[in-house]
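To start, the structure under review is shown below, and the notes come after it.
Only a single protein chain was left out; the remaining protein chains are all shown in position.
Each chain gets a letter, A, B and C, in the order it is written, and its residues are counted from 1.
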């Protein structure tokens, strides 16, 4: 039982934080939002830091690192509300290395690690909401080649991704495929998202597909769990910075002749924000440290973590805006962007009520971190 | 649309309030709690005020009044956390006059009105929780005479009541009966309740019973709805006084050299208590004014009201104790008794979650006071 | 005590309902029912329709050309308009400045300004808040120096709602720095076409420009535009604030939006999910409780008995409800509320929206936008201060 970071992890944190502070300031971010919500050059800078290869094995030119390194990186990116979706590289790295046949690994993993290939998880369907076992896309095999059809929505940077990891029904069972963007029959229409980032609807019409695994639901659950742990870590970074911004504002802003930080009702609100932040940080640790646990244990832990993080995100985000007053709802001032990021993160990979349902369904007689 | 009380109603309020202030002070109440939680003399004083006959028709020696008078009386009794259960007289008055055959009316209603007969609703069964359609007691007819068997729990002043209104299954359908306490086969074991009052488990073993109505569920629902409206009104009285006690305490008690009423965090808590009180008062009006509406509309209104009242009671009760600090959890000081009363009222006639389920099940496209 | 409206009140409601049905343009109602973007023209078109009928100033007394309605009638009018999908009346002219002009303006001012307000022809804005003033409205810094027959105005107002459309603006200006901050404030009407007035829209978090900064750079304002006496403006401003009453709770809009929430929940498949449905049920109880609170205030006004000093409660609860329905609508759509396609908030937009549910386009934006409701009009923290003051002394 040890929550200290190793020296290497601290160095990783410092490197990412330095890049965020120096290389990804609010103005640059604003520019990226204005030009579509994704910047390939910035994504390349993440790759230069080694982040896109974190979950890619060393044999495939990656860093071969684990959940704690992923958590550290996501937290720091959260502090800068970085738009480029590192989580997709984490998912692609883990899913391809963990489930794909050797040829597919060799073909895609080095590119994922180097940032040259952006592989996005494309699993969200209209009627599934947050459920992973609802899938209407289909894949059929003929002469050893697979063709995939279906529509997937809200695919992160889906119009600019180089390939997709796609669940589809094959022989009555959900399987997982890799489909290249340049394959025939793939069309993606991109749009901005509420947090300033980018997503797309992607339509597959008999698109040539490569089978990753026939045990697709298990692999998809694993992918989503990586997403949850990453979202938790990212949210901790976002909230940490949100609270810092709010504290600074309260200590600076004067009303009726005194700093508004002197009003007890506001002070208690700040204490409650701090509470939510620390509970969230604790559960983010929990999520990342359970990411390599057996599937059942892992899934239960992610649901618990996401319920806590969801509650924390909503409270911290809303109160940060409230404590800022009018300036908190402007586009100009930074805090509203943190609030919007928190809002979107709560609805990513299953929202609070969804995961509350998961916790409720999975409850056992005993409970606790080690139960 | 008019929420003013008539002069008669104001006089009723004044009369009850005067009796509570002068005739039912904290010391007398404490004595009643110590001697079992019910005092027949005090109950007689309620009768002297005309309260036990409020819902008994004038033809049966009652006052023939309506829900608003009931509400006014219950509010005032709530302000004094009066232990004697006037609500039982309201229920008996309305149910007997509304559903019973003439002979039964003539036999019991004058006594209900005069306070000589205490008739208690005995409907709660172990496995029913708050559901009214779960009933295992049975009644059988032989030679024009009914015999009733079953066990009913948490019957208000059940060991001192003169008769019971009892639902039981008769021919596959819930019917409602009146059983005299003195009838053979009735045994009641009384006990104190958490609010200082009194209840009993009552066992019926082939007890001679008088049929009130074969449409028992409808009548029982009506009875419980009278209970809900009364509990709402009573709770408003309890909360009103609870807030007043708390305000006085905050303005009196000094800490760090100043009245603790000067601390903004506590002031905001008081504002929130006031909010809960006024929302509760509004919904208590709503409940009483809907008490004579058609059954469906009435039931929906009671569920909504009880959800609001439940939330208000819990918040006001808990915060009143909290704002008092240590003295708030002593038996000696009055506020804990108000808190306990609110706790018990929340769990009477269906708690907040139960009625939330009712509201949820009854939701229509439109909503509102007049929807 | 009676929950039902009187037959006369019910007949009044019916007549309003019929008139609104006949006169509210369907394209405008469509936008309101779906939270689509309203243009200046939409708002003014409806204002002029009301103005022509004599109902834009529906709260005005008869002597100034208003209908002279009772508090209950006003409430019923507001409710019927809201439920039918009418836009909220832009309040700065008919609801805010007009009562001040009636109470404290001279006859010339009344004759000059009230007709344009009543007809909906002139767009008014509000110049109260300044940078840094927040809830401390008396900290007015915008100066107005008397120079002969005019005032020279310099300074800046902010959070001026829809000020980009404004033709006239009523302002609190500082005419004296003597005494308490409240004592040196005057109430001035300013033609926004005057040289030296400039307006800068402020983009809000939802991407829309709903509020503005208004700058005054040596603006000459005729002295005849001063309302009442110099340095007495604070009194008039308070009068104005006291005129926002039950409507502050916005319960009628909440009822309409609760219906919309239910529609969205059905479309998104969460209406039958008891976990989500319970959230709607809790909100429904909130809305009914708020409505009862509003009705109690109306009843007290009607009878003059048992007056209820609970404007703070109405503001707090009303704003929390607004935020909650917006939140639940967004959560109902979940991931399908996340795309941000600004054009999709225009009525009649023909593009695709993810999931094909173009009605989801404004959900997150509305949620973001309504965070303002607990901040403006006296933040809910200030309201709690006020409520506590009335309870604790």
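The rule we apply is simple: contacts are C-beta pairs under 8 Å (C-beta built on N, C-alpha and C of every residue); 3 or more make two chains touch, one makes a residue touch a chain.
Predicted, not measured: the structure shown is a model, and the values here were computed from it.
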item: Chain not shown, its touching partners among those shown; value: A, B, C
item: Touching the absent chain when the full complex is considered, from B:214, B:251 or B:322; value: B:322
item: Touch criterion as defined above, residue of B:52, B:312 or B:336 at the omitted chain; value: B:336
item: Option from A:11, A:136 or A:251 whose C-beta touches the chain left out; value: A:251
item: Chain not shown: contacting residue from B:39, B:52, B:97 or B:124; value: B:124
item: Contacts of chain C with the absent chain, listed as residue ranges; value: 274-275, 278
item: In chain A, positions touching the absent partner; value: 1-6, 9, 68, 243, 247, 250-251, 261, 264, 267-268, 270-272, 274-275, 278-279, 281-283, 285-286, 288-290, 304, 307-308, 356-357, 359-360, 363, 365-369, 371
item: Contact set of chain B toward the excluded chain (per top definition); value: 124, 126-127, 129-130, 153-154, 189, 191-195, 199, 201, 253-256, 263, 265-266, 318, 321-322, 325-326, 328-332, 336-337, 339-340, 343-344, 347-348, 351, 353, 356-357
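Going forward, only the chains that are shown with their structure count from here on.
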item: Chain whose Cα centroid lies nearest the overall Cα centroid; value: C
item: Averaged-CA centre spacing for the pair chain B and chain A, given as whole angstrom; value: 52
item: Computed distance of Cα centres, chain C from chain B, in Å; value: 42
item: Numbers and ranges of chain C residues touching at least 2 other chains; value: 381, 384
item: In chain A, residues with contacts to at least two other chains; value: 263, 265
